[in-house]
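Below are the structure tokens for one structure; questions will follow.
Removed: one protein chain of the complex. Kept in place: all other protein chains.
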Amino acid sequence: MQIEIYLILAATLVGIGIGSALSRRNIISIVMSITTAGSGALLAMATLGHDSEKQNDGLLFALVLGAILLILMVLGCALAYRRFMSTGTTNIGDRNELRH
Amino acid sequence: MLSEFRSLAIISPELMLFATAILTLLADISSRAKATARGRDGSETSSYETRPHLVAAVALLGLAAALILSFRTFSMAPTEVFSRALSIDPVSQFFKTLLIFAGIITVLQGSMSREIHRTEKAELHALLVLGTLGMCIMTSAVHFLLLFLAYEMVGITGYVLAAFKRRSGLSSEAGVKLFVHGSLTTILFAIGIVMLYGIGKSFNILDIRGQLAGAAVHTGYLWVAFGLIFIALAGRLAVFPFHFLAPDIIEGSPSPVSAYFCVSSTIAAMAFALRLCIHIFSVKGDLKWVHLPGFEWPDLITGVAAVTMTIGNLTALYQTNLKRLIGYSCIAQIGYILMGIPVLTHAGIAAVLFSLATYGIVTLGTFFVIQMVTDHAGSEKITILRGLVWRNPYEGVALCIFLLSLAGLPPLVGFVGRFYVLGVVVREKLYWLSIVAAINWVLGLTYYLSMIRQVFASDRLAPGERSQPVMAANPVAQFTLAVLLLPTIVLGIYWDPLMNYITRSLGAVVW
Amino acid sequence: MERLPLFISLGSLLIWALVALFMNKNLRMAARGIGLGLALVQLGSAIWAAARIFGDTPGVQYSVVWFALTAKDVFEIKFVVDAAGVVFWVALSLFTAVTAYFSLLGQIKGTRTQHRGEAVTVPLLTIGALCALTSANFISYYFGWALIASLGFLAISFSAPNRDDRASASFRYLILNILPEVLFLAGILGCYAVFETLSFNEINEKALADAPAWPIMCLVAGTMLRSLQIPLMQCARYLASAKSAATPVFFLGNAILSATLFAKLFPAICATEDIQYFAIIPALTAIAAAVMALPEQEPAQLVGWLVSYVCASVFLSGLVGSYDAAQALALTGSIGVFLLASALTEFSQEDRPQRWLAGVALLMMTGLPITGWGWARYLEYAGLIHNEGQLPSFHWILLGLKLLADLLMGIVLWGVVRERWMVRETTSKKVKWEIIVPLTILALSCLSIAVGGRPFGGLVGRATVDAFPGLVWFEKFLTPPGGAAKTLSSGMDLLGTDADFFARLLMVGVLVVPAMLAGLWIFRDRKSLEDFRAFCARVVRRLGQVPDQDSKLWSWVMRPLNATLGSAAAFFDSRILDRLMADIWVTPARFVRKVFLVFENKVLDQQLIDGLAEAVASIGKSLRLVQNGQVQFYFALGLILMGAVVIKFVVVGG
Amino acid sequence: MIPNILSAIVFLPLLGAALVLVIARDDGRIHRYVALMISFVTFVLSCLLVANFNHSTVGVQFAENYEWITSLKISYSLGVDGLNIVFIPLTALLFMLCVLASWDRAAGLKGYFSLFLILETAVLGTFAAQDLFLLFAFWEAALLPIYFMIGVWGNKNREYAATKFFLYQLAGSALLLLGMLVIYYIAEPHSFSLIDLAGGKFTSARIDIGGRSLGVEHLVFILMLAGFAVRLPVVPLHSWFPHVQAEAPPALAAVLAAIFIKTGAYAIVRVNYALFPEAANWFAPVIAICGAVNIIYGGICALGQKDIRRLVAYSCVSHMGFVLLGLGIFSSTAFHGAFLQMGSHAVYTGLLFFLVGILGARSGHHDILNADGSVGFGGLVSKAPLLTGFFTVAVFSTLGVPGLGAFPSESLVFLGAFPFHRFLTVIGLGGMFLTAGYLLWMYRRVFLGRVSENSAQITDVTLREQLYLVPLVLLCVFAGTYPTPLINLASPTINQVLSSLNKEAK
Partner (left out) sequence: MTANIVLGYFFAIVCVISTIYAAVSRDLFRVTIAFFVEITCVSGVLLTLNADYIALIVFTLGLMGTILVISFSSVIQGSLKDSFRAEAVDSGSRRVTRLFGMILGLGLGAAIGWAFLTAPFLDVTKTPVISQEVDVVVLGRMMLGEQLAVFELLGVMILVVVVGAGLLLRKPNNAN
């Protein structure tokens, strides 16, 4: 499998992930979309990391990215919980008071 | 081993910060005592008696120690530690000192804040300290891995901090928004890093720079990479296309956190911006840098700076919420400071550093007073400032001085920063930009004046409006204000030492 | 030493002004007394100066450096005390002293209490007039000119400050002074630009060479306009309503000042091409004034027309080049009108002194040959007759017009004389010696001047002239300043000429016999008097005054056209000046003001400046709407903008 | 001789302000004594300055030069020459009198007097500065006290006026700042010192803006002129002034009209003319035209004012036109006239605004005509004869009546201007008559005529008020009759400026 397939897949994941994060309303599904996009980035990293002779850095970054994605999911869910406890909704567009 | 030990000595401020965070949490846990209270319906509820003063004292002492340590590292020759991942040079130490100072003030603010529940002060302090730690690393990281991690660490503390206020819809909204925005930019940042990695096959910024300078690079690729990283930067720095969220966050967060976002976060992001623009995408010359041939990113930054300050100022005109107003003003300020980067000279960067330092001090002061007032009044409407100077002259006058300094009027320090930035812009013959900046100077004054007008308003209250009661004098707060006022005024009159220091630091850095 | 009289004079006037200023109510009497004393001191110093001048010393000139800006730009305040100046100075001092005397008198009797401001203005006015009289360059002349204008305003205002008519009279007085001032100042500036000097002497010298005429013309026109000549003649009405206060004001202000300027700049005026044609204006003014005076019943108003008439005579002579006539007319005319005005305004109608004084003054003004005014008239006619070389037939026209005016005015004056002395009943028996004595002295002095004057001397021959040493003074007084080559009828040269003969003939033939007879006959009793006045009023109305068509724009154009006499009626129309003022000054000023204010407040301030601010603010307002609180929207917007920028840079380049 | 006397003069009021702030007593009576004492000492020192001034040399005297900001080569540089020697004692005097004029102010004396003294320092500093940056700093520093004084102690519409004032001024300052920076970076070596920069160093420098090459001298001249013109105020940029004058507390209004706006005219000569002689020659006709426009525009606008403060404010606009007209013509006469006008205008406008303030304090309103067209005052001459007397002097000074106020200066301006710009001069003459029109209209409505209800309770001037009015009256007479000593002080420097300007013309 050529590098371009990996990269196209990565770009697709990023694109769909971000698109979905921009169009979803539920915080939890947004969290999932972000993770999707992040996994795309991770994939690209791993691919490019493998492309080089000294691949180590790239892998490390992928690892870090994975860890961070997990952290983000945890925090995202916690925030959704917090949001729900204070306003009773988990939709991102609802009951927004911070504007204008 | 010795070298490792020396590395530890060099990063002693960061270590101290980490220790502070841990100690704060420990102090909180160890000082808790269980107490029971009988509710109205007879049910017993148990709660923890905490000692917020102790916790705050621990955090502040630790931060003070870190500040002293960072002072000690000021005069060190530029070095790179942790296998060239951290660059400790006078400029990064300058940023660190600023950040730790800002940390002290925000922690102090947090300990005084009424928005933060007293059982949660320790967490607040710890998170603020940890966030500061992340920022400190951000300022000196020359390795993208570390930079990314530090960036993310700041982000994560930010999400929690923004949502810190209990049972507040605003606070949780701010947290959620910041989370969505922040994690999206994180992803883009990661992709940007991947793209740069693709060029240089290294995460080390020095290596990447060498690669970029050496080979003729595909401009489109560079633009996408730069754009992605710039988005991450812009989201943090609150500059033009990604500034929309910043006022929401600043309004929704508890006041200490707002100050933290406005000041610490911005300072760190500016360090990041310097890293990105100067350290990666420019080539070193004599007393100046040259951007990569064919890759005209300074034009982008120039435009962004111009638009940012204009939009920030314009949008601020019609605000009625104090914190939100300050949020917009911060956007404008950042836009102003950002003008110093694309000129790519030592003088320009010196102007950026100078005005950033002064911006930090002054904005901290502003938030300090605003927190006192909003906490006292229980509202964030701009009208709560009405007649402040007659009720609490010291605080009122201090707020006015801070605001006027933000507006950039001599003989206050805000003017000096503006003078330098405008000076380098004129010097580099970016006349249109200087005109935009001059217009914005006037625009900005409008809303600062609208606040000052409230502070000094002495006329009758509107029907149904109650006069705000007098705030009780708080010696600690007054002392802190004095500490912040002193540089605001003194540096406005005699700023030579600071500027000389900055110039010397810039001369010493290797990038 | 030679400066001393002037300094004493100025000093005493200043002290007088200060005394008047700082005296409060209780000390008012003392202030008036001191004022009179100082006025007498001033009179003494004037006489002293006159004695010196006419004794042995020639004219004294001295100057103070005002500004020495560079070696070239030096501005001096120059004074000269010469024969012409000093005579007017004495007259002026006399007026002032009399005014002070009346003031004290009014204070003692409690009939007339002067306002403090009014008391201050009298000495200051004298200072102003003194400055102008003794001026040797435009700086000191203008000093006097403008001081008189503004102090006149104050004097009228303060004379009865709470009355609206007084306030409006003072305002109109000011307009009368200000409108000509434009021309006058333009003349001064023109002189400075053309001759590069402000000194009268140098201007006189340089004007004889080829030089542009317009600065001098401006000066003359300005002076004439200010002196109640035709376009502004109707201002005499407003002066009349200023009543008592006007007495010192308009005499010091107008007649003397105008004549002074003629005296100072006589060579330059004579040297100016075509300036003689200006003389038609005073000639017409004289007729108009006489016609307006015919039906007049109000004494103060009569004085107003008389002022206009006297000034017209002075200008007429001056412009046709008879220096001595102009000087003599100014001096005697001002004395006469001053007396008349004092008599008519300082006393009530029942007072015997008033009748005496007024009688004397009226007799003077009728132009009897034995009076100074008559003597001056002789010189005037002689000048007009003699002036044939200059203007081929023009001067005959002028002479004709002037004779007509004189005849009419003679009828008026004789009529009033008769009315005062023969028709009116008197109720007051008490003789007021305190008034009669000084005024009689004054009148006698005038008479002696007249008797010793030219007509008499002319009749009895040269030998008599030499027998009166005092006449040498007037030779000096009537000698134009140096360098005047074109003076036509000066000195004794006229004696025995045709002009001398015809002038005497005209004096007797026009002023004395027909006018006196007509006047006495027309006013033979009260009924005939009223009939005649009614008739004259009808005629005047028929000629000029059309029924009111008020509040129409440009009525000052339309009204004369509707009248029988056409445009000439403009001079007789009492409302014409109001209309004129309204249409050429007030209405346009209001309109312009309105336009400017609309521009200033609405356009500039509200639309442009505040509008700019609002536009900026509304941009801010709409930018605020972008902040809709949706984080996804924010991010998407950011992405689009960023993407657009990046695409621009990638595709187009930096 | 006191060492550093100039610094002492400039900063003594600041010290006084600190002193006033430090004194904690709340009843405020002591503050005004302190303020009076300080301003008096300042005035005495400035008189000493004049006494020791050598008016036969053209150079800068009492110069003080200290390094301030080495990295930008900004120096703390003060000095006195013919251009500013008159204004320093005049400023000190007017501020002292203003303290007296604010004597019976009831509330907030502490803040009021401290701001007032800060303002004095700023204005004195603006006059004394010989370094462009220092001048700018003082220039800006004057804005804050004024803003606060208007905003806090002003009249009904004060906040609007204060904001307008500040924004206008800051817009002007922005232009000034830009111009300053441009020449700073073009001058080699970089310098802010007015002495170093003077003498046409930028004649050949050019910069590119939008692909067009522009002469630096002309560009910066216009930028700076616009900055100064806002303060002057020159006509399209003047609309802050009437608002501010209508709202400011009386003493401040006097200071603004008398001294503050003079800094603009002064700075034009000090900075623009000294630094850009060639551009000055190029632009002088426009300045003269601006002057004529100011005269007429201000006059006509004043004609229509019903508020006495606004009327006097427009009169100021009109009269600053004479200054501009004089400055726009490089003849010795006109230029001296302009300078003299600056000085004498300070005196008589100060007097006028003091009196307007007294009138307003007595009656509580400033309307010449009420909204229904009836007279707002009327007949004051019998109610308050002394007040009327002072007012008369002020009004007649403004009119240019000989012996008072504006007469010599306006004469000089006209005499100097006429040979160069006949048309403009005649327009200027028209302005004199407009002045007569509106001022006497006001005078008649307020002081003459019937006593109206409003003016029935108005009392006459008290002894304390006379204390600060009489000096100004005396100065009016001095300025109107024999201001030669003042002109002699300034003359050598003015002639030198002129000769350098005229040299460039050839």
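Things to note:
Per-chain numbering from 1; labels A, B, C and D assigned in written order.
Convention: a residue touches a chain if its C-beta (ideal position, glycine included) is under 8 Å from a C-beta of that chain, and two chains touch if they have at least 3 such contacts.
Here the structure is a predicted model, which is why all the values come from computation and not from measurement.
Shown chains touched by the missing chain in the whole complex: A, B, C.
Contact with the chain that does not appear here is found for just one residue of C:Gly106, C:Pro231, C:Pro295 or C:Gly643, C:Gly643.
Interface note: of B:Asp89, B:Glu115 or B:Glu152, the residue touching the hidden chain in the full complex is B:Glu152. Residue positions on chain A in contact with the hidden chain: 1-26, 28-29, 31-33, 35-36, 39-40, 42-44, 46-53, 55-57, 59-60, 62-64, 66-71, 73-75, 77-82, 84-85, 90-91, in rising order. Looking at chain B, the residues touching the absent chain are 18, 21, 25, 37, 39, 45-47, 82-83, 85-86, 117-120, 123, 126-127, 130, 133-134, 137, 145-146, 149-150, 152-153, 156-157, 159-160, 163-164, 166-167, 175, 188, 191, 195, 198-199, 215, 217-218, 220-221, 224-225, 228.
Listed by residue number, the positions of chain C touching the unshown chain are 632-633, 636, 639-640, 643.
One rule holds in what follows: only the chains that are shown with their structure count from here on.
Across the two candidate interfaces, B-C and C-D, the one carrying more C-beta contacts is C-D.
Measuring from the averaged C-alpha position of chain C to that of chain D gives a distance of 38 Å. Centres computed as Cα averages put chain B at a distance of 43 Å from chain D. Averaging C-alpha coordinates per chain places the centre of chain A 26 Å away from that of chain B.
Along chain B, residues 176-177, 180, 184, 247-248, 446 each make contact with two or more other chains. Among the residues of chain A, those in touch with two or more other chains are 21, 92, 96-99.
Put simply, chain B touches chain C in their complex at residues 176-177, 180-181, 184, 219-220, 223-224, 227, 230-231, 234-235, 240-242, 244-245, 247-248, 296, 299-300, 303, 311, 313-319, 443, 446. The touching residues of chain A, counted against chain B in their complex, run 14, 17-18, 21, 27, 30, 34, 37-38, 40-42, 44-45, 48-49, 51-54, 57-58, 60-61, 64-65, 68, 71-72, 75-76, 79-80, 82-83, 85-87, 92, 95-99. Partner chain D is touched in their complex by these residues of chain B: 404, 409-411, 415, 419, 422-423, 426-427, 429, 431-432, 434-435, 438-439, 441-442, 445-446, 449-450, 452-453, 456-458, 494-496, 499-500, 503.
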